[in-house]
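Just dropping this structure here.
Here the complex is missing one protein chain, while the rest keep their positions.
In this document, chain identifiers A and B correspond to the written order of the chains, with residue numbering beginning at 1 in each.
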Amino acid sequence: MNQRSTFIFSMLCFGFAFLYIPIVLVIIYSFNDSKLVTVWGGWSIRWYLELFNNENILNAALLSFKIAAITATCATIFGTMAGLVLARLRQFRGRMLFTGMIASPLVMPEVITGLCLLLLFVNLQNLIGWPSQRGMNTITIAHITFSMAYVAVIIQSRLTEINESLEEAAMDLGARPARVIWDITLPIIFPAMVSGWLLAFTLSLDDLVISSFVSGPGATTLPMLIFSKVRLGISPDINALATILILVVAIGVSIAGWIIHRQKQSKPIS
Amino acid sequence: MSGLLINVDNSFRERLWKNLIIAIPYFWLLLFFLAPFLIVLKISLADPIVAQPPFTPLLQESDDGVMSIYATFNNYKYLFQDSLYFVTYLSSVKLAFISTVFALLIGYPIAYGIARSPQPTRNVLLLLVVIPFWISFLLRVYAWMGILKTKGLLNGFLLWTGIINEPLELLYTDTAVYIGMIYSYLPFMILPLYANLEKLDIRLLEAASDLGAKRWEVFKDVTLPLSMPGIIAGCCLMFIPAIGEYVIPALLGGADTLMIGRVLFDEFFLNRDWPVASAVAIVLVLLLVLPIVYFQKRQNQELLSES
Partner (left out) sequence: MSENPQAFIQIREISKHFGDVIAVNKVDLDIKKGELFSILGASGSGKTTLLRMMAGLEIPTEGKIFIDGIDMTNVPPYKRPVNIMFQNYALFPHMTVFDNIAYGLRKEGTTKVKIDDKVRKMLALVKLSDYGKRKPNQLSGGQSQRVALARSLIKEPKVLLLDEPLAALDKKLRQSTQFELMDIQEELGVTFVIVTHDQEEAMTLSDRIAVMEEGEFVQIGTPNSIYEHPNSKFVADFIGNINMFDAKVISSGEQGLNITCKALGGDIVMKNSSQTIHATDLSVALRPEKVIIDKQQPSNENIDYVSGVVEDFGYFGNLSIFRVRTTNGDIIQVSKQNRVRIEDTITWEDQVYLSWEPESLIVLDK
């Protein structure tokens, strides 16, 4: 196995280097006093200070967080419903269409989803007068639509792993189906719901294309702002922003990983 | 077959509640996912006009009050006549395809290496793959701008070590787009591959080896076929959205980097030609229908075989 191992080992090193070098460089250069990438001006946190004084960025960040929180919560609710239906209901009218609609957002290019949603909103506006002003509301609706698909897939695959006999046992012991879902199903899939929430949150926070299509005047999300800045070239305060986000993600993922590790230590039989 | 939601007795409350659980996500998706497609289809059959909204309506009233339907295939004709669109579609497919292949070639050994690692290492490595997945796509692409610029870090490094004498034109070229694509989608490729390889039973490899297969034969005959579902999932999750990718060509690509996502975006926002943009979208969807349906079929198969 030696030959194989060296190849695999070097691929692993190369792979992780490839993944992380750009990230590390961004972090390092966020402390570069000079604006230029090729010149090292010394360690400095001036870009971080500029960042915190930049009202546009702070407003955009706040907007993005608000949208992401609402999106994540609604997407988790709808997605869990959809996942339950897909996993536990064998047939019903229109199941194929439903399955198709759930799986498509996962692979559909964002420009198409964005375009479609914008045109929908325009048409609705013509027909019933709503939405009169595109902005946070339309962005949120759009985000919920594609996020719920991700949550549904996560919940569906978790539910197929769980033996149906648990739910059948509860019914046999006298619980009506509604109670079974509340007493048994939801508590067991709760970790999957949490990861669904986090995924929806991240997808919403990070979305550029769809937001650009369905947004309106005055509603600029963080990715939209970042994009308009970096189109013109490198911007050091964006480096600072990136570093902060990277740190938040790294800490968050590590904590989550640690929690899962602790849980796995006493692995339940299900 | 039984099922939690089937075994309800016929009381009204129970049926109502069950139907609600199905109905709410269903109608949401019908309204916000399916209906839009139909609307885009409708608009692609209209003419652009200077008005709000900037396209002709489907139902038109003529002077004597007769309703008629106005639809035109002009936009589609325009698409097919202008060879630029055709070339752009092809170019998008080509870019997406080659990026996917490279991502697979890089991602597979990584996924394999992680799956074979002993426990504490494996969790750490997995964590390290997952972290970039959660970091903003946009920011990761941005990171490469600084590296690939003419006055950027890569050129700086290469010039400094004397490997080259003149800086390389990397940013705003197809090459940059390839690098950006592979970089951004790599976690999407690694994770499904890993999920599949992790379940591989080592004893199968040992059995093959015991029966006389050499190392590469074991890989070819056992590992590779068994990891097919993971490979297909990873490739679909990358290839299909990559065809319509916008951000990467917009930030890293040059003026002559032809990708359909960018064309659609520009057609819509810069030229304000909604009907043509709609037609571009419809054609793109038609192009993708087969891969998407294929992907869904595989997903369902996988889920069924797991339960």
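Criterion: a residue touches a chain if its C-beta (ideal position, glycine included) is under 8 Å from a C-beta of that chain, and two chains touch if they have at least 3 such contacts.
Here the structure is a predicted model, which is why all the values come from computation and not from measurement.
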| item | value |
| --- | --- |
| Full-complex contact with the absent chain, from A:97, A:169, A:247 or A:260 | A:169 |
| Residue, one of A:142, A:184 or A:230, that touches the chain absent here | A:184 |
| Residue ranges of chain A at the interface with the undisplayed chain | 163, 165-166, 168-176, 179, 183-184, 187-188, 266-270 |
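The criterion applied here is as follows: only the chains that are shown with their structure count from here on.
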| item | value |
| --- | --- |
| Chain A contact footprint on chain B (complex, rising order) | 1-8, 14, 17-18, 21-22, 24-26, 28-30, 32-37, 39-40, 43, 53, 106-107, 109-110, 112-114, 116, 123, 125-132, 134-140, 142-147, 149, 151-153, 156, 183, 186-187, 215, 236-237, 240-241, 243-247, 250-251, 261, 264-265, 268-269, 274, 277-278, 281, 284-285, 288, 291-292, 295-296, 299-300, 303, 306-307 |
| Chain B-touching residues of chain A, taken from the complex the two chains share | 1, 3-4, 7-9, 11-12, 14-16, 18-20, 22-23, 25-26, 29, 36-38, 78-79, 81-82, 84-85, 88-90, 92, 94, 97-112, 115-117, 119-120, 122-123, 126, 141-142, 144-145, 148, 152-153, 156-157, 160-161, 164, 167-168, 171, 176-178, 180-181, 185, 202, 205-206, 208-209, 212-213, 223, 226-227, 230-231, 233-234, 238, 241-242, 245-246, 249-250, 252-254, 257, 261 |
